[in-house]
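The structure's right below; bear with me while I get my questions together.
A protein chain is absent from this complex, but the other protein chains hold their places.
Showing subunit A:
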Amino acid sequence: MLITCPYCGPRDVSEFAYQGDGNRTRPDPASTDSEAWNAYVYDRLNPAGIHNEIWQHAGGCRVHLAVVRDTLTHEISSVRFAREHGTPTHSRRNHGAKA
């Protein structure tokens, strides 16, 4: 698996550290909405297919990247600076909902 770091170019995955699901938005720090905090800390999508992820170029420039990866093929369709785009928009499936 190759990740193309915008600073360093295409690099082997062994240089990168996975830093978690990119589909999470941190609630306002002062928020007491426990549901929102719970979703942020614990709910993960684990899709078979396209996934938004955060990777750090830990063995390189240390920057954090918002990576869109297909978990079935490891195909990477997009790499952006995480800081510029924030964590990808909160496109959470309604999997916690009670019907």
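Going forward, contacts are C-beta pairs under 8 Å (C-beta built on N, C-alpha and C of every residue); 3 or more make two chains touch, one makes a residue touch a chain; residues count from 1.
The rule we apply is simple: contacts and distances are computed from a predicted model.
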| item | value |
| --- | --- |
| Candidate names "Nitrite reductase (NAD(P)H)", "Tryptophan synthase beta chain", "Sarcosine oxidase subunit alpha" or "Ral L-amino acid transport system ATP-binding protein"; UniProt protein name, chain not shown | "Sarcosine oxidase subunit alpha" |
| Residues in subunit A touching the chain absent from view | 1-2, 17, 19, 26-27, 29-32, 34, 37, 40-42, 54, 56, 58, 62-64, 73-75, 82-84, 86-87 |
